[in-house]
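Excluded from the complex is one protein chain; the other protein chains are retained at their positions.
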Amino acid sequence: MPGNSFGKLFRVTTFGESHGPAVGAVIDGVPAGLPLSKEDIEFELSFRRPGRFLVSGRREKDEPEIISGIFEGRTTGAPIAVIVRNTDVISSLYEEIRHKPRPGHADLPFIMRYGYENWDYRGGGRSSARETVGRVIASAIAKKLLMLTDTIIAGHLRSIGEVELNEEPTFEEILCSKYSPVRAAKKSLEEKFTELVMRAHQSGDSYGGVAEVVVKNPPAGLGEPVFDKIKADLAKAIMSIPAAVGFEYGLGFKLARMRGSEANDEIVVKEGKLGWKRNVAGGILGGITNGEPIVVRCAFKPTSSIRIPQKTVDLNTMEEAEISVKGRHDPVVAIRGVAVVEAMVSLVLVDHAIRSGVIPPVKLDKEQAKVIQERWERYKALCRPTEESQ
Amino acid sequence: MPGNSFGKLFRVTTFGESHGPAVGAVIDGVPAGLPLSKEDIEFELSFRRPGRFLVSGRREKDEPEIISGIFEGRTTGAPIAVIVRNTDVISSLYEEIRHKPRPGHADLPFIMRYGYENWDYRGGGRSSARETVGRVIASAIAKKLLMLTDTIIAGHLRSIGEVELNEEPTFEEILCSKYSPVRAAKKSLEEKFTELVMRAHQSGDSYGGVAEVVVKNPPAGLGEPVFDKIKADLAKAIMSIPAAVGFEYGLGFKLARMRGSEANDEIVVKEGKLGWKRNVAGGILGGITNGEPIVVRCAFKPTSSIRIPQKTVDLNTMEEAEISVKGRHDPVVAIRGVAVVEAMVSLVLVDHAIRSGVIPPVKLDKEQAKVIQERWERYKALCRPTEESQ
Amino acid sequence: MPGNSFGKLFRVTTFGESHGPAVGAVIDGVPAGLPLSKEDIEFELSFRRPGRFLVSGRREKDEPEIISGIFEGRTTGAPIAVIVRNTDVISSLYEEIRHKPRPGHADLPFIMRYGYENWDYRGGGRSSARETVGRVIASAIAKKLLMLTDTIIAGHLRSIGEVELNEEPTFEEILCSKYSPVRAAKKSLEEKFTELVMRAHQSGDSYGGVAEVVVKNPPAGLGEPVFDKIKADLAKAIMSIPAAVGFEYGLGFKLARMRGSEANDEIVVKEGKLGWKRNVAGGILGGITNGEPIVVRCAFKPTSSIRIPQKTVDLNTMEEAEISVKGRHDPVVAIRGVAVVEAMVSLVLVDHAIRSGVIPPVKLDKEQAKVIQERWERYKALCRPTEESQ
Partner (left out) sequence: MPGNSFGKLFRVTTFGESHGPAVGAVIDGVPAGLPLSKEDIEFELSFRRPGRFLVSGRREKDEPEIISGIFEGRTTGAPIAVIVRNTDVISSLYEEIRHKPRPGHADLPFIMRYGYENWDYRGGGRSSARETVGRVIASAIAKKLLMLTDTIIAGHLRSIGEVELNEEPTFEEILCSKYSPVRAAKKSLEEKFTELVMRAHQSGDSYGGVAEVVVKNPPAGLGEPVFDKIKADLAKAIMSIPAAVGFEYGLGFKLARMRGSEANDEIVVKEGKLGWKRNVAGGILGGITNGEPIVVRCAFKPTSSIRIPQKTVDLNTMEEAEISVKGRHDPVVAIRGVAVVEAMVSLVLVDHAIRSGVIPPVKLDKEQAKVIQERWERYKALCRPTEESQ
């Protein structure tokens, strides 16, 4: 099956290239009766928006147009198509790469797969991170639907390069990092991250980083053994993001170094309910959510586009060549990546919530719609900077 | 869609519980004309077999019965159903866990999802690693089909607990590790691993480990942007394995700490063909195979079943209780896990090879069948210990 | 995606050839907590059983073995694998057709698709109607689950050759036709059908027929616009049956000859609920069930296997040849076809009922299980002939 769709019952199909007329998504499987506005989508899009502090110079407004599926402010059960026009595009910058594939980029693999003459080289074409606009559009709907179970998704950056978080943040701090220009959950870290990003920007280099997403109040019992375990679907979702190179949940790779007697997490009774003592497993056991907060991490490689000259091969001559990537690029893709990891986590959870009958597949009743809208308003207000502080 | 199937065009459905009549798989989408015998399946099954040195006491022969899809020694294009009877089963050992869910296990999440009274507690039921027999059965067919492109998959253990590989093995050493009882690619490592496993066995504890799988001669150009990237499908495949807690490819998490100028891999001409200098990306760029060897790693947590007593909750009384897990268990699941990671990698590659038209979807011609069979015989002979050496 | 699976959330995969070791099915997506026994499956299988009056001489017991998914008499949520061994097989009868493809059969198309040397010619191999055993196994589970909404599916034959029903039967008469050896809903029709079948049997010829299935108490609101309309999924389900050559619902082809003012069905209030006056639409409007009884029909072609000699081509010589099909064959496949149409209707309805949240996707509670079991017992008792009458 073609690769541009994600999800089984909440199904997202994205389309569009970096320098084509528009990017967008069709979201199928949204139950009827969900209040939904253009502003809801703009809200989520604002956190992956280029043009923020040092983060990619592209200055598009990313204004979504809802093409279908909404009637009188509510979803109808029909597929929701949304497009965002590409406006701030300078394709001429990309003429050079047409015959000099960029190291670290998808250029040469796309040529290997689809043929040189069919390759849309402008701005990376379909392999551009701009594709993720469609994912974030869909996530606005997913996150809103998840308000039904009071589930909230929040992400931040644990590290950029060698600079790491050294004190665990609270869930609220993680959530509020979306207003930090470097997705830092702690003020002290924000400074260190900023300095590093500045340095990378000046030297024409880039850094990798590790994003973490935490889910508060996930429904217990989600995940379909054996192949559609929630950990497997989260891994696929997150590893489908451009520049993602590693995935783990709970203690992750650290567990490989431990003994069972350390790693096993005690089952306890908390406030009258069964739970786990330390959440070693990051909310997932046997591939099924256990009701504890879900914790996943994604390693991002450094932005492949750097100004520093690199060696490649000139496809016309098959001889060694040098390329210095022009254009406007984030020195740390992981920063904007956080919003995309959040988006992918929301798509997995809403899909499994519908598959498990936790969110109704066909329609919400008025009471459910009301609860969702109230929680959504509260969610949007969280951490919102006052006007002076901006 | 229900969770017990994997793959789009080469589609595997597994079934069966640890203590039910049998486990097995249906493999749909196998082209006609592939020579296939019971022995081919037994060969691959032998490398996940319990009963080897210290590795799980269960002593089943794992004898596959082919139910359908083969005629006169060749596949017909019809689905291939294979079952393996469960013979060496002692369910009585599991009576205790019926009301004392084991820490680190899927017991309680299964109860949360399916209901206490519907939970097959015997030997973990469906969540048992015994389910992976079906995956390995399917992988025998997948690996054999991949002989068409001369693609070979080999895995080993990079670490158990804190003991790590300190010298990179050759591909042949990795391949030959399947005859090592601890899946070590180096003799010196085998000794250290063995000692650690012994110690764990004696103390009733367990260890985690990191498995690595390398693919030689993968076809270039596999992977469907954007959601079905090869890295995404590998991540899902591998994270669907019981006890898998982390996934990375290429340099993986290390890349998050690096600069772009270090991490980007130079494009070069090698033997007249375009390639990459250091294979930093582990054979995958932009989610598409680039022709370099594929390198993936999977972190396994320590075996959850340990004899050392642990705290849990008695579901009858909802009070604190203690459990010491009896039965026969591997002190290091990662050891047998290597065969399963290999299996999952083979399922992803064969599926994408068919999706990309590299392996024909409907039938092989006689010449193709012949080439496959010859390579398969060679593959089976590789590293095979002589009789004395066993 | 390979073609041996059906359904999205209630997913059936069949396997097995006519003369292989066994036929069977894996049913994935069955909620936990459904009481299920081997006898439940045998009950439904008995109505497609060969060996009944004049209907195919094959005399197998069709004894199902449940391989997985059941624990203490209830489903666990794991996939249910069931096999039926092939016992009464005489492959030697088929040697002739190996090089003389039978007119009306799948022989030559299978050869065209899969290659001559990969074709399992014995008894039609995978294209044999024996494959439908797997469908009927699955339908036992589907029909039982549909008891939750008190939905009952019943089929009969409207015509064999030119002999047609001339008086509309009641739903009960249709249901009781399963004990009629020619699936006639009326005694007078049974006689005429029997006579015709006898004549065909004697002359070595065969007849076509039209099966009709009626669904009582279908849930309203099932069907997903636009491609997964309930009418579309029913059409696919029914047209996937061997020998099915036409599909219609409601007035079907008759509607093409009518005016809108005749064809439109008046909306009325019946017992306080909205409904339709004449059920012209056979329970489906806009591709969605409207709560009225569903009525579908399937045209079956005459059995392709006839003793009367027919012309074909000898594949060895590429010259004209004659073939007279030996072996034991139903003179009217439509008779056994009724059970298979019923089965396919049940698979579509249960799938859509789960997709629409009418049947819970993960587990039934005890009360639901109890209601289902009670209704199932009543259903099994309906029309059951007393011992003398048999």
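Going by the order they are written in, the chains are A, B and C; count residues from 1 in each one.
Everything below uses one rule, namely that contacts are C-beta pairs under 8 Å (C-beta built on N, C-alpha and C of every residue); 3 or more make two chains touch, one makes a residue touch a chain.
No experiment lies behind these values; they were computed from the predicted model shown.
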{"item": "Of C:I41, C:A244, C:I294 or C:V362, the one touching the omitted chain in the full complex", "value": "C:A244"}
{"item": "Full-complex contact with the absent chain, from C:R49, C:R126, C:K144 or C:R375", "value": "C:R126"}
{"item": "Residue in contact with the excluded chain [from A:F47, A:Y94 or A:W119]", "value": "A:W119"}
{"item": "For subunit A, residues in touch with the removed chain", "value": "1-5, 8-11, 13-17, 20-24, 26, 28-29, 32-33, 65-69, 71, 74-81, 83, 113-115, 117-120, 122, 125-126, 362-363, 365-366"}
{"item": "Touching residues (missing chain, whole complex) on subunit B", "value": "1, 8-9, 78, 221, 225, 355-357, 360-362"}
{"item": "Contacts of subunit C with the absent chain, listed as residue ranges", "value": "1-6, 8, 14, 101, 103-110, 112-113, 126-127, 131, 159, 161-162, 200, 205-210, 220-229, 231-240, 242, 244-253, 255-269, 274, 281, 285-291, 299-306, 308, 310-313, 318-320, 334, 356"}
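Operating definition for what follows: only the chains that are shown with their structure count from here on.
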{"item": "Cα-centroid distance, subunit A relative to subunit B, in whole angstrom", "value": "28"}
{"item": "Approximate Å spacing (C-alpha centroids) for the pair subunit A, subunit C", "value": "46"}
{"item": "Subunit C, residues touching no fewer than two other chains", "value": "1, 8-9, 78, 362"}
